[in-house]
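Sharing a structure with you now.
Note that one protein chain of the assembly has been removed; the remaining protein chains are unaltered in position.
What follows is chain A.
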């Protein structure tokens, strides 16, 4: 089972974090800091796996973003690498050639997509179609719900 997934930038900014076991906020911060330091220090051609505490870390860099997963002893490293890739594909398909900014500005969408794909640290569905269908359905619902608003109204000035 996956214990957590982190997305962070080359500058060490955390962009997304998903924890699949209950962890205290303080421990989370400590773990994130420690892992970022380890992963960012590694050179490009190095192996994508490393042992860390009692976990296995699987990470991969896509453009400016690192995707980093912690899995348990008996989990399969290579298939985890492809979990990361499939997640990137899902983001890409949804946002249309995704970049770091999409994830910053639409972080809630990124969480929704991840939730449709993984649940409780295990794969829920591997089909791109099924996952995106769920998300797009939600968008349709939203569009029906909300008439477009003016910028002023948005900012609370109207």
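Here is the rule we go by: contacts are C-beta pairs under 8 Å (C-beta built on N, C-alpha and C of every residue); 3 or more make two chains touch, one makes a residue touch a chain; residues count from 1.
By definition in this document, contacts and distances are computed from a predicted model.
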Exercise. Determine which name in "dolichyl-diphosphooligosaccharide--protein glycotransferase", "AP-2 complex subunit alpha", "Integrator complex subunit 4" or "Phospholipid-transporting ATPase" the UniProt entry assigns to the undisplayed chain of the complex.
Key: "AP-2 complex subunit alpha"
Quiz item: For chain A, which residues reach the chain that was dropped from this view?
Solution: 1, 14, 17, 22, 29, 42-43, 45-51, 54, 73-74, 76-79, 81-83, 85-86, 94-96, 99, 101-102, 104-109, 111-112, 115, 119-120, 122-130, 134, 137-143, 145-146, 148-149, 151, 154-156
